[in-house]
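See structure below.
The complex appears here minus one protein chain, its other protein chains still in place.
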Amino acid sequence: MKRTQMFKLGLILAAYCIVGCVGLAFVYNGTSKTIAQRQQADLQAGLKEVFPKATSFKPTDKVKSTNPKIVIDEAYLAIGSTGTMGTAVKAHGPSYGGDTTLIVGVSTDGTITGVKILENKDTPGLGANAANPSYYVNKATKTTFAGQFAGKKLTDEFVVKKDVLAITSATITSRSITSIVQTVAKASADALGIGGSEQDPKAVLPEADTIRPAATPMTAPAGVTVLDTSVGTKGGTVVGVVATAKAKSYDGDVTVMVGVATDGTITGIKVVTCTDSLGSSILTADFAKQFVGRKAGTPLTVGTNVDAVTGATFSSKGATALVQQVADALAKALAGGGL
Amino acid sequence: MKRLFGIFLNGLVVENPLFVIMIGLCSSMAVTTTVANGIGMGIALTFVLVMSEVIISAFRKLIPGSIRMPIFLVVIAAFTTIMDLEMKAYFPALSKSMGVYIPLVVVNCIVMGRVEAYSSKQPVLDSLFDGLGMGLGYTWVLLALSIVRELLGNGTLLGFQIMPSSFEPMIFFILPPGGFLVFSLWMAASNSLKRRILASRHKQEDLQQSCCTLPADGTAEKA
Partner (left out) sequence: MTDLVKIFVAAFLINNIILMRFIGLCSYIGMASDVGQSVGMGLAVTFVTVMASAVTWPVYYWILKPNGLEFLEILVFIVVIAALVQLVEFYLKKSVPALYHAMGIYLPLITTNCAILAVTFDQITFGYNFVESIVFAVAVSLGYLLAMLLLAGVRQRLKNSPIPSFMLDTPFLFLTTSIIAVAFMGFAGLIK
């Protein structure tokens, strides 16, 4: 009797549980779609906010965090009228009271386009002000904590109380978020192939003391887009020209900056971006160094007189071909005058 | 009708869950840093309370006494989950800012206490009004707490700037110690008001027992 009684009670309990679970499953089905849609809408709005110039966002898996505690949740290439303009990356990392989730936008010119803090669990009134749209770290300019990162260069120091304004009484929060922003921005820069470095034409034309834009841009060889042409002068005399150009490479684009002296010698090159898979490894100074001193007009071939970067032979070839085209075009332009 | 109104008023004032019975304290202080959170939590709890009370009251004859507790838990947990999911879907910001305190409604002593003490024995309509009364009784206390805390701690009400810009917000009030302090003062105010009402009614004898003794045997937890 006792056994059947227990059995009966168990059955009743199980019945309630099953009814409960089935009911919940229905509600979950109904709400999960709304939740997913809303999260997607929030994400799109956030991406748009950190990268206002972009017209669409394309998922990418190339952004890799270098810090195991800072996790990249989702990464997008920001697409605008001129192609890839940069990245917008959603990531989270530890802060004072738990993880902080944010979106960082990085433009291909090596600056942060914006930062939006999505979630922050720090102390209300102190650390939580990081996500408060009406809390200003600079009251005069109405700059929020996250807002101050917009326009910041990746080469900046990212030190709180030095080049980053802190939230009052929340130094730890300020530091943690700054560190997350910097890590994510660097990772984005690596994926974009810009490595966070500056693009100063002087780097490839060290002899010049002033750089001015060229009167007419360089004539673009077939398949190459010229982004910038500049003339380097020293004491008023022209010592060389610098051009930044972009072309298709293995499965992405490569952008190089090439400096050519008046005698047709390559004074320096720099691979500015390379969006090939594994392409960022050709951004090293070692790869660029081997072009210094070569004469424009002589053939440059990977494998014979140019060493490829291990693991990125195709990208090396693409970049070398582009360097050659640009150097030749520059030498021609120098000879013809009119820059 | 008058009887139902009495049940409603009972929860709202006479047996106010927070000030008088003193159960369900956790969430009352944690979420009252802003008025919006306070109202949100109040409505969320009222929803779970009313639904659980009505369902359990309706099924009260089909719930064997010996396993009533697990069944109550299942029913309450189900409604808490529904409320949690609906909030995530339609009020994501509110849901985020209240965090773990939303699922904790499931162990909120008010819900378990009222289900066990009231609706498992009373008809559906009475339970409905008891749930509404208790839920709103809880809500108005949250509102009272959060108005003080948001106004002094942030200078705003429902996000709108109220205090003049020269007012420097007293962050203390939205930090945990401020929560305890504001609750303590509201409770003292409520106690002395009650004391006066009782004194004017010449009910001196039950003054001490009704408002100023603690359940020494821990009945509050059990509830």
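By written order: A and B. Residues from 1 in each chain.
Basically, a contact is a pair of C-beta atoms (placed from the backbone, for glycine too) under 8 Å apart; a residue touches a chain by one contact, two chains touch by 3 or more.
All values derive from a computational prediction rather than experimental measurement.
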Practice item. Sort through B:Val14, B:Met69 or B:Ile197 and give me the one touching the missing partner chain. Key: B:Met69
Review point. Given the contact definition stated above, which residue among B:Met29, B:Met98 or B:Leu128 touches the chain not shown here?
Key: B:Met29
**Study point:** Residues in subunit B touching the chain absent from view
**Key:** 22-30, 69-70, 73-74, 77-78, 80-81, 84-85, 99-100, 103-104, 106-109, 112, 175-181, 183-185, 187-189, 191-192, 195, 212-216, 218-222
Check your understanding: Touching the missing chain, which residues of subunit A?
Key -> 17, 20-21, 24-25, 28, 32, 97-99, 123, 172
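Here is the rule we use: only the chains that are shown with their structure count from here on.
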Practice item. For subunit A and subunit B, let me know how many angstrom lie between their CA-based centres, rounded off. Key: 49
Practice item. Please name which positions on subunit B make contact with subunit A in the complex. Key: 33, 62-64, 66-67, 70-71, 74-75, 77-78, 81-82, 85-86, 88-90, 92, 96, 99, 153-154, 169, 171, 174-175
Study note, to complete from the structure: Per the touch rule above, subunit A residues touching subunit B in the complex are 9, 12-13, 16-17, 20, 23-24, 27-28, 31-32, 34-35, 38-39, 42, 119, 121, 123-126, 169
